[in-house]
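With one protein chain held back, the other chains of the complex are shown just where they sit.
Let's look at chain A:
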Amino acid sequence: MLRLLKYDLKRDMYVLLGGTIALLLGLLVIELGTKSITTSVTAKAVLSFMMYTFFGILILIATCRGFQANICSIGRRLVPLGSIHYIGAALLYGVLLNAVLLAIAGLQVLYYDSVGILEELWRLGAFTVNWNSSIPLPLGALLIILWATLFLLTLLLLVMALTESIKFKGRILIALAVIVLLSSLISWAENHFFGGLSSQALTGFRIEDQSQMILPSQSFRTGLLRFIFKLVVGAVFIWLTVKLIDNRVKVD
């Protein structure tokens, strides 16, 4: 699995380096560009958040494209490893890159903290966090986002394997339909079994106001049950993906 990941990272090395430089330049432009004009710190924070979201989506796309290339590549499929290794490598790839993105975001938060911007954002009520866990908030936020990424990726990889198993046209439309359908079903099941009003198409963290990020907070028991539920659903997605790769995905 790690050897597959090593070759995925080598293959995408220049794209990843370019992406990182583009992100840093983008953040620099936001930081320096907003100094010359009268911009509120909230707008600055929202722009940065949008930048991270954009790159987070790019990471998901890169992970899916890499996985799609790997399961169809004759060189990769000839190696003596089971299909679960391709899935594991893709999940690690996505989580690793998101962890790097979060680390850069963490550095920015530390910078904001050191120059007093973070305090000003709290004071202005730009975002609210309901956090009543014993786990420190930064660690909790990191775990929530990485877990959401991991779960979302199990769904996306299943859809990629499904589209590579389909021989007729319109695969992209089918993929989108399956993503929306499965996400809605999961949301419905979560609301039905554990309560809540979540109705997002893509599971993960959610923005409910234009400028308010709310990290989900719930009782430990409900949180644990939700986690187990998603763990089981994720395992089923992985099992289905393995079956599709073994039996349906055509090697180019």
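We adopt the following convention: contacts are C-beta pairs under 8 Å (C-beta built on N, C-alpha and C of every residue); 3 or more make two chains touch, one makes a residue touch a chain; residues count from 1.
To be clear about the criterion, contacts and distances are computed from a predicted model.
A chain of this complex does not appear here, and its UniProt-recorded name among "Acetoin dehydrogenase complex, E1 component, beta subunit", "Small RNA 2'-O-methyltransferase", "ABC transporter ATP-binding protein" or "Cytochrome ubiquinol oxidase subunit I" is "ABC transporter ATP-binding protein". Remark: the omitted chain is touched by one listed residue; of A:33, A:82, A:138 or A:170 this is A:82. In the full complex, chain A makes contact with the omitted chain through residues 3, 6-7, 10-11, 73-75, 77-82, 167, 246-247, 250-252.
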